[in-house]
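So, chain A:
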Amino acid sequence: MLDAVDLTCEAGEIHALVGENGAGKSTLAAIAAGELSADTGEIERNGRIGLVHQHFALIDRLCVWENVVLGREPRRLATIDRGAARAFVRDLGERYGLDVDPDALVEDLPVGIRQRVELLRELARDPSILILDEPTAALSPGEVERLFSTVARLTQNGVGALVITHKLDEVFAHAERVTVLRRGRVVERRPVAEITRDQVARAMIGGDIPSIPSHQPTNGAVVVRVEDLAVPGAIEHLSLHIAAGEILGVAGVEGNGQSALADALAGLTPFRGTIDRPAAIGIIPQDRLLEAVIPAWSLVENAMLGRERAAGNGSWRIDRAAARAQCTAIVERFDVRTESIDAPLATLSGGNQQKLVVGRALIDNPAFVIAYNPTRGIDIGATATVHGELLAARNRGAAILLVSFELDELFALSDRIVVIARGALRGEFTDRHFDRDAIGRLMVSA
Partner candidate 1 sequence: MRILARAISACALAALVISCAPSTESGRGLSLGMVTDIGGLGDKSFNDSAYRGLLHAHRLLGAHISVLQSRSAADYQPNLEALANERFSVIYAIGFLMSKDLDQIAQDHPHTHFAIVDAVVNEPNVVSITFREQDGSFLAGALAAMMSANKHIAFLGGQDIPLLHKFEAGYIAGAREIDPRIKVDAKYIGSFDDVAAGKELADVELNDGADIIYAAAGKAGMGAIEAVETRRGAYAIGVDSNQDGLAPGKVLTSMVKRVNVAVFDVAKAYQDGKPMHGHVVFGLREGGVSLTNFKYTRAKIGPARIARLARIRAAIVDGRIVPPATLRALATFRPVKL
Partner candidate 2 sequence: MTLSLVLSLLALALVRGTPILLASLGGVLSERAGIVNIALEGEMTAGAFAAALISFFTRDPWIGAIGGVAVGAAVGFVLGFAATRWRVDQIVAGMGINLICTGGAAFGLIFVFNQAGVTPQVPAINQALWPLVILGILLAAVLQWALSRTPIGLRLRACGENPHAARAAGIDPLAVRLAASAIAGALAGLGGVFLALGELNLYSDGMIAGRGFIALAAVIFGRWTPLGAAGVALIFGLLEALQFALQGNIAWLPSDFLQALPYIAALIALLGASGRYRPPAAEGKPYP
């Protein structure tokens, strides 16, 4: 994974570690924090290194203060001093501007707040260095600003912050130094002031950035119509429509009704109101490992998921030759890199797994596609492939609902963007005239 990497992070600095997915950033972070051990080399720590995980390592069914004090509980006789624990969490929150209700159950919290809890948990352990692994992946622009102001406050107190990211905007806005990792090796390390964006990007991927196909104007009839949709506890009075050959982007902070909207459109959750959509539909779920694939199964079997009856051509048995042919078609057309279509899917990189998921959703040319964070956690090359295929589907006349927490992705792909907050649409931007600041404000509107 990693090969002769050396890295220093000094007290009081924000050090950005960038690289494509699979470059070894998370592994490096885990080794630094002592969660994994390296084969050779050594880690020199002055004090504790805290790690804020990419996929938050919180215990969902414990409340905030329980997560924060776990393993070092304040005691009163044999019991946990709950008053002290709550006060401790509140004080810590105030000191770093991380405002959280100590008694909230973690599983009830939106992603942005969960990250604060994760931060609090690490801060409670007085780290000398804090590693943040992809901290902004699911945050709204406002929350990103807030996070970095917290980090800045930390560095003023003498803590070193190593921020792992692939968003170059953040690097150039907040970091003092940047280290670029590619295929487990350090390929570039410089103060931010001495390097350009383009240089960093080239260093990351070791070549030119793939380009995304261009938008061609289309003018289709409306194929998806949602009127007055309501999903209990998530969405109220939501209406929208999508035309053939159109990508409708949905911007919003995670947990504001996007999942309910996608599920209602996919027919996975009960709803009130009317949904008018084509029967043929391709779905790219948001959580690949949990919702989209069966990692222990082969590519062939994964390629059939949801299309298993089609693989039998209507008969009760599965035509294995046809299934293999279809899988091969997906692998070839969507550039899934694998040694064999019979290999377990788990042996593939995340990007290649995702390409299979996208291919499965698009191969039958459905008239309607739901894409939910289709490029979350995959590398630039795979991202480019996925974006290209989504645009190709659009250009063939598919209506596409694109839910993404990355505004850049929405801006690059969408024909139209709606902003969702607290279960309702708060604004619409048409004709590819997207105003980042206005969208950011609407995302956090009540």
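These made the cut because all candidates are chains of the complex that A comes from, given by their letters.
Here is the rule we go by: a residue touches a chain if its C-beta (ideal position, glycine included) is under 8 Å from a C-beta of that chain, and two chains touch if they have at least 3 such contacts; residues count from 1.
No experiment lies behind these values; they were computed from the predicted model shown.
The candidate list 1 or 2 contains one chain touching chain A in this complex, and it is 2. Residue ranges of chain A in contact with candidate 2, taken from their complex: 35, 51, 57-62, 66-67, 70-73, 75, 78-80, 82.
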